[in-house]
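Only a single protein chain was left out; the remaining protein chains are all shown in position.
This part shows chain A:
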Amino acid sequence: MNTSTSTFVRTEMLPQQAPPITEAGAVKWLRENLFSSVLNTILTILGVAAVAYLVMHIAPWLSRSVWNANTLSECRQIITERYGEGATGACWAVIRERWPQYLFGFYPSHLYWRPVLAFVLLCVAVAPVLFDKLPRKMLWFSLVYPAVGFWLLWGGSVWVPVMALAGFAIGYAAARIVKPLAGTIIATIAAVLAPVLWWLFLAGPAADAMQSILPVALQAVRSREFGGFVLAFTIGFTGIAFSLPLGIMLALGRQSDMFIVNKLSVGFIEFIRGVPLITLLFTASLLLNYFLPPGTDFDIILRVIIMVVLFAAAYIAEVVRGGLAALPRGQYEAADALGLDYWKAQRLIIMPQALKISIPGIVSTFIGLFKDTTLVVFVGLLDPLKGITDAVRASTDWKGIYWEPYIFVGTIFFVFCFAMSRYSMYLEGKLKTDHR
């Protein structure tokens, strides 16, 4: 104690020095990450061995790939000729030969340009939504795209999608006209009711009337002819586009003080989450027919899309609710104190933050939705994974092929899901402004 009482005053500050050599570079990395303890060392060795084992078994098979053959037996013959008796190899020729079927299912082959064009336009429509550097005016095309895509894929009279779009214009007009007369609440009801009535009763006759005046139509394609990745993308992207807004509304409904809105949202979310997707798909394909008036032609893909949207929306609602719950109450209070009304506060303050928090969960739900599109095989639609592959394997040419189609389809799904995952990470990084 005595020695510590002597006075000490530092006159100059110490400069920063480089760390010792063992604390930097590859040596440090290896020591810290691979061989930090006995257990870690054992795990490292086991891991390397497992990877080596897998590569040793798969690499030869992959390296003996055959891309040009018309049947499985021809393919096997080529492998035997090249690599000797008993050699096995991958027969990718099946993908090459059945490529159109994997992409388009049984879509009429002379109309392939339509799904291709729809896909290209989809990319154009999605781009401004994903990347805010692009001109904002492009968003108008994104809004119209669902109608364009629908018309290109299913064909028929152009007036059907046009009249469907007109419903939104009618809803907007109804809100604008009613609001000064009867207030916000009545205007909101009018904005919902007017388009619904339009779609139910007037849109059909109006489309027919316009078609008879000015016939513009593409050759119609029936939903049963859809298949492969066209089907998966149609259901997947429509599901993603519509489930997000519906999920947000459900999350807000669940937070609402209004008793009926709250209980309806809770009931909906809990019911949909408590039921397997396949049940909903069966309901869509079989049960609905019993309830609908006989002779109603309610498109099967449309029914499936509705179910997929409802299913994903329930999950998204819960993910978004998590984001909402993570926001401090002060954010709501500050918005209130500044005089922002409920919808403005939600749009400008609450949702941008809540959605940012929920990005990983939302994208997980989207990835799940996209992969779940393969389940439509259970209601008789030709999904790429099982529907098309079974059709391919049922042909005499490719009877007995096993791994290649599944690996191919899996790879395509992986590419898209991985892209979504990467995009979500990019978005999180870009929106990170809290500097914690």
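Everything below uses one rule, namely that a residue touches a chain if its C-beta (ideal position, glycine included) is under 8 Å from a C-beta of that chain, and two chains touch if they have at least 3 such contacts; residues count from 1.
Definition applied: contacts and distances are computed from a predicted model.
Peer 1: Since a chain is absent, check the UniProt entry for it and pick the matching name: "Thiamine biosynthesis protein ThiS", "Tryptophan synthase beta chain", "Amino acid ABC transporter ATP-binding protein" or "Spore germination protein KB".
Peer 2: Going by UniProt, the chain not displayed is called "Amino acid ABC transporter ATP-binding protein".
Peer 1: Quick one: which of A:Glu23, A:Glu333 or A:Asp390 touches the chain that's been left out?
Peer 2: A:Glu333
Peer 1: Among A:Pro205, A:Pro245 or A:Pro352, choose the residue that contacts the chain missing from this document, as touch is defined above.
Peer 2: A:Pro352
Peer 1: In the full complex, which of A:Glu12, A:Glu85, A:Asp132 or A:Asp434 touches the chain missing from this view?
Peer 2: A:Asp434
Peer 1: Please output the residues of chain A touching the missing chain, sorted low to high.
Peer 2: Contact residues on chain A toward the absent chain are 328, 330-331, 333-334, 336-341, 344, 348-349, 352-353, 356, 431, 433-436.
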